[in-house]
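Just dropping this structure here.
Of the protein chains in this complex, one is absent; all others appear in place.
Entry: chain A
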Amino acid sequence: MSPTDTPPGATPDPTGARASSLLTAAGVSKSFGDVEVLRSVDVSVARGEVLAVIGASGSGKTTLLRCLNGLEVPDSGRVSIGHTSVDFATRPPARELRALRDRSAMVFQHYHLFPHRTVLENIVEGPVVVQRRPRAEVNAEALALLDRVGLADRAGAYPHELSGGQQQRVGILRALALRPDVLLFDEPTSALDPELVGDVLGLMRDLAAEGWTMVVVTHELQFAREVAHRVAFVDGGRVLEEGPPDQVLRHPQHDRTRQFVRRLLHPL
């Protein structure tokens, strides 16, 4: 499966990103109590573009991602995906948040699969129950997806019977089955045993190559370098620096970025 309206393998021109941006966040701010987690952040992602968001724990990168689909409601700012735009100047009604959420799908750090449903049921739940698509058609699609990641024989298993890497791949398939415009990844490999990371990153690389629009919050710098078209470094609730991976990861402009990258590459 590939995203709608995007030729497979399409690579956007990074310099033209803003002109044709599919996802835009403008002036997004969010505080938890007295703590300002996001300070008027602007982000835009073009169709078919992969944006890697890096930054230390507590920098606000996960909150930023969650603001993009309304799981976290920003205090101010605007988020648009395609023609759906939500202004957070006042708290938007649940209906508007759902409209925004329908445009994207998220992959969680801790998978959050539905434990009471089988692998197949997890994948088809959204398309069948929410999008009201015919079950037979969605089932066939889901089985094809499972086959693609080598999990066709696990369709009837419950999530707890799978390894972490398998669960996260199901989490990704659950997101794909929703046919979203944008895929949001929240540290998708951080909870995995190191030997299971590769399968998940490999699948994500394939999706990027197919032309899916992706925002990936990650600590995997190698993934960011090889797969992302653009990298944003978040620090203190702001996007401190962004640009092509080579620039941000190899020749950062800011000391904070340089320190962060060095610490990740050389933890000792």
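Quick note on the criterion: contacts are C-beta pairs under 8 Å (C-beta built on N, C-alpha and C of every residue); 3 or more make two chains touch, one makes a residue touch a chain; residues count from 1.
The criterion applied here is as follows: contacts and distances are computed from a predicted model.
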One chain isn't displayed here; going by UniProt, is it "Ion-translocating oxidoreductase complex subunit B", "Lactate utilization protein", "L-cystine transport system permease protein TcyB" or "PqqD family protein"?
-> "L-cystine transport system permease protein TcyB"
For the chain left off this view, which of A:Met106, A:Leu120 or A:Leu249 is in contact with it?
-> A:Met106
Among A:Val35, A:Val130 or A:Leu265, choose the residue that contacts the chain missing from this document, as touch is defined above.
-> A:Val130
Since one chain isn't shown, list which residues of chain A touch it in the complete complex.
-> 69-71, 94, 98, 101-102, 105-106, 108, 110, 112-117, 125-126, 129-131, 158-161, 174-175, 178
